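== chain A ==
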Amino acid sequence: MSISQVLFYFLSALALGSALMVVISRNPVHSVLWLIVTFFAISGHYIMLNAQFIGIVNLIVYAGAIMVLFLFVIMLMNLNAETEPQKNKWMKFAGVVSGGCLLLVLVAALKDAEVKGKATQLVTGEIGLIENLGKALFTDFVVPFEISSVLFLSAMVGAVVIGKREPKEA
Partner candidate 1 sequence: MQPLTNRAKPVDRRPMTLVERIYLWNIFKGMMITLKHLFKRKATISYPEQKRPFSPVFRGLHILNRDEEGRERCTACGLCALACPAEAITMEAAERKKGEEHLYREEKYAARYEINMLRCIFCGLCEEACPKDAIYLSETFAPANYQRKGFIYGKKDLLIPHPKEDPEAYKKALGNRYKQSQNAN
Partner candidate 2 sequence: MHAVFLAIDTAFLIEKLVLIVVVISLSLLIAMYETWAERKVAAWIQDRRGPNRAGPLGLLQPLADGIKLFFKEEIVPNTSNRFLFILGPALAMLTAMMTSAVIPWGGTIEIFGKEVSLQIADINIGVLFIFGVVSMGVYGIMIGGWASNNKFSLLAALRGASQVISYELPMGIALISLLMVTGSLKMSVIVGQQIDSWYHIFHAPLGFFIFLVCAFAECNRTPFDLPEAENELNFGYHQEYSSMKLGFYLFAEYINMFISSVVMVTLFFGGYDIPFVSDAALRESWGANPTAILQAAVLFGKTAFFIFLFMWVRWTIPRFRYDQLMDLGWKKLIPLSLVNLVITALIILPWK
């Protein structure tokens, strides 16, 4: 076993285990912290695939900013076991069904994908390097890229509009 394979299995186990813990944990704050561990494991995978940029941006954006905001909200909400509303039995059933459907879709999609024997691309893959990524984004994929940035801009404007206080009514 080479060192990259060891790392691959370790990161995979970490990602899966912590993702499970996100769902299982009773305390929502613990769930968020496990989710952060998951992000770290996934970032590790990105780096193994020689996609440094996306690996570190995943950390900056998701683990560094979005998860902090999650924690922020959850810590302020004071979610205790007592305040948790009792869930309907049918709700639980529906949850199981929809989760199972998602699993089915994922398995079906990934069944034919060629992933075997490609644990890492430490030396071979070059597209993940920031220079190549930038070139690809600003030449071949410039239209989708700009459209997505317009989407973000509109989302930002929407957030500002919602957040802005209404002028006082009479």
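By our rule, contacts are C-beta pairs under 8 Å (C-beta built on N, C-alpha and C of every residue); 3 or more make two chains touch, one makes a residue touch a chain; residues count from 1.
How were these picked? Simply put, all candidates are chains of the complex that A comes from, given by their letters.
None of these values were measured; they are calculated from a predicted model.
Participant: Looking at the complex, which candidate is in contact with chain A: 1 or 2?
Facilitator: It is 2 that touches chain A.
Participant: If we count contacts the way the header does, which residues on chain A are in touch with candidate 2 in the complex?
Facilitator: It comes out as residues 1-3, 6, 29, 33, 36, 52-53, 56-57, 59-60, 63-65, 68-69, 71-72, 75-76, 129-130.
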